[in-house]
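Presenting chain A:
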Amino acid sequence: MDAYTVLIYFLPLGALIAGAAMFTGNLLSIKTKESAHKREAYECGEVIIGDARIQFKVGYYLFALLFVIFDVESLFLFPVARIFRGQVASGLAPHLLLDLAIFVVVLSLGLAYAWRKGALKWD
Partner candidate 1 sequence: MSLYLILSILGALVLLSSLGRGKRLVVPLAIAGLLGALAVTGMGLGLDHPLLKGMAEFDRYAVLFSCLLLVLGTLVVLLLTNPNERSDIPRVEMAALLLFSLTGGIMMASFAHLVMLFLGVEILSIPLYILAGARKRERAGNEAALKYFITGSFATGFLLFGIALIYGATGSFSTRAIAAWAEANPAVFTPMFHLGLLLMLVGLAFKISAAPFHFWAPDVYEGSPSIVTSFMSTVVKVAAIAAFYRLFSEAFPAAADAWSWVIAAVAALTLAVGNLGALAQRSFKRLMAYSGISHAGFLLLALLSVGPGSAGALWIYAAAYSFATLIAFVSLLAVEAAGGGESLEALSGLGRRNPFLGVCLTISMLSLIGVPPLAGFFGKLFVFGNAVSQRHVVLVVFAVVMSAVGMAYYMRPIIQTWLRPPAGSPFQLSTSQAWVLGIATAFVVLLAAAPVWVMRFL
Partner candidate 2 sequence: MKNLLVVLIPLLPLLGFAVSGLFGKRLGKSATGLLASGMVLLSFLCAAALAMLHFRTGDSAIVVNLFSWIRMPGLSIPMGLLVDPLSLMMVFVVTGIGFLIHVYSIGYMHDDDGVARFFSYLNLFTFFMLVLVLADNFAVLFIGWEGVGLCSYLLIGFWFKNHAFNGAAVKAFVVNRIGDAGFLLGLFLMAMTFGSLSFAEVFSRAASFGSGAPAITLITLFLFIGASGKSAQIPLYTWLPDAMAGPTPVSALIHAATMVTAGVYLVIRSNALYALAPLTMAIIAAVGLATAIWAGLIALSQRDIKKVLAYSTVSQLGFMFLALGMGAWSTGFFHVFTHAFFKALLFLGAGSVIHALSGEQDIRRMGGLRKALPVTYATMLAGTLAIAGIPPFAGFFSKDEIFAKVFEHAPALWAIALAGAFVTSFYMFRLFFLVFHGEFRGDATAKHHLHESPKVMTAPLVVLALGALGAGFAGLPEIFGAPHWISDFLAPVTGRGESHLSHATEWMLMGASVATGLLALLFAWVRYGVKGRVPAEDASVTGVARWSLGKFFIDELYDRAIVKPLFRFSAWIHDVLDRRGLDGAVGAIAGISPWLGQQVRLLQTGNTAFYLFAMALGVFLILFVATLR
């Protein structure tokens, strides 16, 4: 039995279990009329306060955007980590460190720019 055959068994089985759960729930539960309360989001029984769809401050997006970019930049550190041991063994560690330093400096220049432009101020 290879990987796909399992899938064929699982699909109907999964559907059956989920369907059965909903069906028994429907049998057992108490029926109430439609009401505003019933259509509310379920927050563990607490009465909800306000709408879930609120506007965020635009500053939030700025933070998010900056975070995403700098976060993704760090991707480039992974390949370096992968070859680090080999480079050190062949005595190229200083070169590598220098390259990394330049990379980080460029990144921090970007951050400094954003900072000076006031992108990091919350209000």
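The criterion applied here is as follows: a residue touches a chain if its C-beta (ideal position, glycine included) is under 8 Å from a C-beta of that chain, and two chains touch if they have at least 3 such contacts; residues count from 1.
As a selection rule, all candidates are chains of the complex that A comes from, given by their letters.
No experiment lies behind these values; they were computed from the predicted model shown.
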Candidate from this complex that touches chain A, chosen among 1 or 2: 1
Residue ranges of chain A in contact with candidate 1 within the complex: 106, 109, 112-113, 116-117
